[in-house]
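In this view, the complex is presented without one of its protein chains, the others remaining in place.
And then subunit A:
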Amino acid sequence: MEPRQESVIPASGRDYRSSSQDSMSSVTQRWTVWNCAALLCQTSARILVWLLGLLYFSSLPLGIYLLIMQNTTMGVLMVSLVPVSLLIVMVWQAVGIDGRNQIAMSGPSSGCGFLMSVVVHGDLALSEQEKELNQRLRSLYPAVNEQETPLPRSWSPKDKFSYIGLSQNNLRVHYKGHGKTPKDAASVRATHPIPAACGVYYFEVKIISKGRDGYMGIGLSAQGVNMNRLPGWDKHSYGYHGDDGHSFCSSGTGQPYGPTFTTGDVIGCCVNLINNTCFYTKNGHSLGIAFTDLPSNLYPTVGLQTPGEVVDANFGQHPFVFDIEDYMREWRTKIQAQIDRFPIGEREGEWQAMIQKMVASYLVHHSYCATAEAFAKSTDQAVHEELASIKNRQKIQKLVLSGRMGEAIETTQQLYPSLLERNSDLLFMLKVRQFIEMVNGTDSEVRCLGGRSPKSQDSYPGSPRLFNSPVHKASSSQTYQTSTYYIHKIFFLPAWVKKHLTKMILQKSGLLHQKKNFYTEVEMEVDHFSNGVSESSSNGFLNGSSTHGIDLEELDSAQSKRQLCGGSQAAIERMIQFGRELQSMSEHLRRERGKNSANKKMLKDAFSLLAYSDPWNSPVGYQLDSIQREPVCSTLNSAILETHNLPKQPPLALAVGQAAQCLSLMARTGSGSCAFASVDDYLH
């Protein structure tokens, strides 16, 4: 018993990683939402073009549909719209001398297709750049929560003086005033202030042209500072000017600071939000501290004053000339050294006792009972829960973690009879998981059908997936996968689609033929299946009984051989039946307790698995990963503990959570050091 228990521990250590993955995916989502919003705000014209494009390109599928429905005339018209217009455009381009310009100016009727393709192409390049930008910003400022505090990505078309013109996705700034006196100075701020959670923030400005006199100022300013000025001249405004190389710290007179800068130079501005200082760089060389005691929430700002001045900003769109990562590394080590050397003083004993208590309660919570016992013994502590109770929880958890959900639910109902009855959402969640495990071929019900794994209460393999790798010949598994594709279509897609599909298949002779194939293939599959069983029962099971030492690498090699529900036809049927039950349970729940979007999504994601020929390598395939069992396991565990009036979460997890909360609070109150003190760094 002992060594097996220990082997469970590292698995649960991974739930931090999985949670961070969660947050990452949500961040990307947020970004796309943000992008859409920005696009909408930027140009209403673009929406119009999009709509037109949508209509235009949807004509093709519509035409096909019409053709299927035997509405030939309209169908042919619709289908031919796209190629014909493209042909026209190509001819136009061949005839025209300066195709692009002419088309852009010509009426929308004929040029529309080409215009669209130009827009689409431009957006492709744009999205490429945007992707790079997002990636760079994420790696530079991992602690920033962009939902709360978005990062500056471009100059703001709204927050600028009228003498400023913007172009190239609001990254290029040019001067368009008279530029006669300092009264003609004009500035522009970035879209957002610099979030404190950056810790160290950096942006660069390239001087494209110094214009007439090169009176350019690069710096920072707070919201509301007059834009008819160069940065640095007013209160809460800071700048470094190109004509004299002076720094202006909220004052009309500058201090000698650095060299002058002119056309071709790249000037960087780095804000250190930990000690609230700022330094500039010129062509990748640090010029030293320019400002101290900076206020919070400053915006990147540039100001121009004479005609012809043009500058480009780089908020992370391109690699920086200055090695800002290196500077960040220095501050990260500084902050971490500060944390490591935090003085405990005379309370060292207290700290140790507290930490031991936390560790013990953590072990009990996750029911590592032998370890908990040993630990409590060696550190002289009492365990606050009965051993039997811990062992019960341990048993259930092991079932969940090994993917045997059916048994887990059964055992829970036995040991804690009222728990799942009262908590129907939990039951639903467990059942959905059971469905996923069925797809995976690991659930006990499916496994018995496969006839391979006898219900052995004592053997809990660490990586149960090894059981479901019957050795098929490549060709047969291929045909099998294509056929299962149709099964999914017919059994699990919404009713109206199902109906339509069937109709389509029946109407079109070609497709009808396919359907015939489908039946024969399923029959063939049964033959293959017996093969698979005989091979794997000798091979796979032997492997399974000695799985503890096997690591992920071997799992990966097994991946290519994975089969739906372990490859058993009976299991598939059981799974489908279970799916229907689940569907009805969901409907029942909805009727009783109203809509629950979380449940709905959970079910949808689980069913989506069947829409793919190889669910493991599909976009929703992550659900099949054994890591996904861990949240289910901990939710169930917490629910059980709650019925015993024990804390839902172990104090250790609470402390970790609190530390994370503290960091986000620091970010909100403007302490930059939170950027380099990620809790994850300390959870190895």
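Throughout what follows, a residue touches a chain if its C-beta (ideal position, glycine included) is under 8 Å from a C-beta of that chain, and two chains touch if they have at least 3 such contacts; residues count from 1.
Keep in mind that, in the parts below, contacts and distances are computed from a predicted model.
**Student:** Match the chain absent from this complex view to the correct UniProt protein name in "Kynurenine aminotransferase, glutamine transaminase K", "NEDD8-activating enzyme E1 regulatory subunit", "Armadillo repeat-containing protein 8" or "ATG5 autophagy related 5 homolog (S. cerevisiae)".
**Tutor:** "Armadillo repeat-containing protein 8"
**Student:** Given that one chain is not shown, which residue among A:K183, A:R212, A:K235 or A:H285 touches it?
**Tutor:** Only one of A:K183, A:R212, A:K235 or A:H285 touches the chain omitted from view, namely A:H285.
**Student:** Pick out which of A:P152, A:G177 or A:G258 touches the chain that's been left out of the picture.
**Tutor:** Selected residue, touching the omitted chain: A:G258.
**Student:** May I ask which residue of A:E330, A:E386, A:E642 or A:D680 touches the chain that does not appear here?
**Tutor:** Per the contact definition at the top, the residue touching the missing chain is A:E330.
**Student:** For subunit A, which residues touch the unseen chain?
**Tutor:** Contacting residues on subunit A, toward the hidden partner: 258-259, 282, 284-289, 323, 326-327, 329-330, 332-333.
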